[in-house]
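Of the protein chains in this complex, all but one are displayed in their positions.
A, B and C label the chains in the order they appear, each numbered from 1.
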Amino acid sequence: MDSILMIEKERPDLKDPVLIEGLPGVGNVGKLAADHMVEQLKAVKFAEIYSKHFPPQVLLDDAGIIRLVSNELYYVKMPEAAHDIIILVGDYQGLTPDGQYDLSYHMLEYARSLNVKRMYTLGGYGVGKMIEHPRVLGAATDEHLIEEMKEKGVIFSKGEPGSGIVGASGLLLGLGKTLGMEAVCLMGETSGYFVDPKGAEAVLNVLSAILGVTVDYGALRDKAEQIDALASKLKEAEEPAFSPPKREDLGYIG
Amino acid sequence: MDSILMIEKERPDLKDPVLIEGLPGVGNVGKLAADHMVEQLKAVKFAEIYSKHFPPQVLLDDAGIIRLVSNELYYVKMPEAAHDIIILVGDYQGLTPDGQYDLSYHMLEYARSLNVKRMYTLGGYGVGKMIEHPRVLGAATDEHLIEEMKEKGVIFSKGEPGSGIVGASGLLLGLGKTLGMEAVCLMGETSGYFVDPKGAEAVLNVLSAILGVTVDYGALRDKAEQIDALASKLKEAEEPAFSPPKREDLGYIG
Amino acid sequence: MDSILMIEKERPDLKDPVLIEGLPGVGNVGKLAADHMVEQLKAVKFAEIYSKHFPPQVLLDDAGIIRLVSNELYYVKMPEAAHDIIILVGDYQGLTPDGQYDLSYHMLEYARSLNVKRMYTLGGYGVGKMIEHPRVLGAATDEHLIEEMKEKGVIFSKGEPGSGIVGASGLLLGLGKTLGMEAVCLMGETSGYFVDPKGAEAVLNVLSAILGVTVDYGALRDKAEQIDALASKLKEAEEPAFSPPKREDLGYIG
Partner (left out) sequence: MDSILMIEKERPDLKDPVLIEGLPGVGNVGKLAADHMVEQLKAVKFAEIYSKHFPPQVLLDDAGIIRLVSNELYYVKMPEAAHDIIILVGDYQGLTPDGQYDLSYHMLEYARSLNVKRMYTLGGYGVGKMIEHPRVLGAATDEHLIEEMKEKGVIFSKGEPGSGIVGASGLLLGLGKTLGMEAVCLMGETSGYFVDPKGAEAVLNVLSAILGVTVDYGALRDKAEQIDALASKLKEAEEPAFSPPKREDLGYIG
């Protein structure tokens, strides 16, 4: 079996498309944002990616029909805008460093074949405490992108994030740069303790301004309220010696 | 050395065969069931599978003769039925995600070369407590299979198993679906603390109805009694603060 | 770089050679025995094996000259006997299951090119307590070997070792069997807490009878006395609550 198995259901004819990536990660901010975008823009699925770099696992729908864990590509036609949109979402990132590189490189080569020249990767920036009004931090492959992003409210702050960016959101920029593609990473602040729809909304707020689309945040805000309620309960239950719940107990519920 | 080394002792001429998989897993339910089937149906071994994805280990028989750990394929001719049967059993599953994908994909390609169009994978569904009358839960690649399975007593229950199916029993469905093969996973409820012949009997009960074969459960029931006796002793010994024995202490005795 | 890099300094012309393997393992019994054999028989090194499957490490001699960790092949011409001898020794076994399979398979292919038809692999059988008079347990690829070995004092005992044989000493038998080579594994009983020259002497005692060679055990017995003295001191120091020293603290000093 090849390391990566891509099933292209349709090869869309897209106008200067931009690629948006939102896979599981810190606070699941990127995944929540990209999944919400797919829903809001009624994006059309056109490719599935299976890989040895993912866990050997199938998921079940409510009826009991399985599907193999995967990444997926959607497109959105934007007749009034300069760029159509491709969105990369999925259940997992690659499990190993080798797998991460392999998957990101494969995605970049495929994106180039669709004429993608710019990418936005979405992620969370874990700060270790609850955040009421999350900022959106940025990183970019090229200087001119920084100016452009600052105008949209993205914050470029020296030393944040101090340890760089790990995973697909970083690699698509790093490997993309070696291939001459330009890209921006948008990171929503998040505690990192919970999946964080607030961080996702902050990221989408910036991204929708960049793309010129309108997004309704109703569903995200409902999720945020549920998470807040859960967090409050946990806090009460453990007072006075509150310690934040361990991340592995919460998992990704994107 | 290739990743997978298959030694085909015979290429059987089979009539529209179905493939049954039962490898080690939760409660060893799938392995117990498939091994019992091999014995009861006097299945004939026709291929051995060795692999770098298995542990570097040989096992010894009572005389001191070694054999390398492996998976094995057996067949059963069913002159009166519509389908002959192939059964996949073995000592181990692949040790890594990569190995799991590699082995399952290899098996699917081989099964296709034998004209297999339908598969039944057998496993356990760990529920974390002792079960007197285990249910058999199902998952399937296609909707029409669900109806067919419900008629045989298989339960499709929303949200069970919540985390999907991990390992060969899941992958054969997930990868098989991408290759156009249809398959069902049958999961016998089990505590997960012990190897569980009761879970295996429940699975076999359904499977034998599907295949139209008759199975004697004597040997499985003897094993179940031994396990029950062992569990009772452990429970007494540890009263009042009973904690279930750790799974790694029990191992797979399939 | 290839996974395995073999540097053949000489291609010896050998008469129906047998291969003896003694690499690090439980109590370092196999390594001690094979290294002692190399010394006693004044065996000649003819090939070095380097591999990605070994640690990325060089060792230093007393002067400060490095050598990359490796496995090595030696030969002994036996003018009066039916078989010349090849001995495989080394610093490490493969670090991963994949590496173990790769290295053993490579060795078997090379051995076949030298016309090896029989192998003896040497190892330790850890019993978890100090042993005054270690037995030598056996395992074999073929039934006729068992009779032959019993005559030399090798013990074939049902259920020992219960978990089979892990690593090169097992794989050379298991993979060799698929290639039609016959082989015996000789395991000296050992506590497993210390490197164990007594276990090595027991194994060599049997092996020298099989090969028709004479071995002086002086150096091994000196080592055994040192280990015994060390063990006694450790025991005194920790009385009354003696717990055996951890194996990782002792390392392999073969």
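The working rule: a residue touches a chain if its C-beta (ideal position, glycine included) is under 8 Å from a C-beta of that chain, and two chains touch if they have at least 3 such contacts.
For clarity, every value in this text was computed on a predicted model and none was experimentally measured.
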Missing chain: touched chains present in the view: A, C
Touch criterion as defined above, residue of A:L60, A:A139 or A:L220 at the omitted chain: A:A139
Touch residues of chain C, complete complex, unshown partner: 1, 5, 7, 50-60, 62-69, 95
Positions on chain A where the hidden chain makes contact: 94, 97-98, 100-102, 104-106, 138-143, 146, 156-159, 161, 163-168, 170-171, 173-175, 177-178, 185
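By definition in this document, only the chains that are shown with their structure count from here on.
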Both-way neighbours, i.e. chains that touch chain B and touch chain A: none
Furthest chain, CA centroid comparison against chain C: A
Chain whose Cα mean lies nearest the overall Cα mean: B
Chain centre separation (chain B, chain C; CA means) in Å: 37
Between chain A and chain C, centroid-to-centroid distance (C-alpha), Å: 53
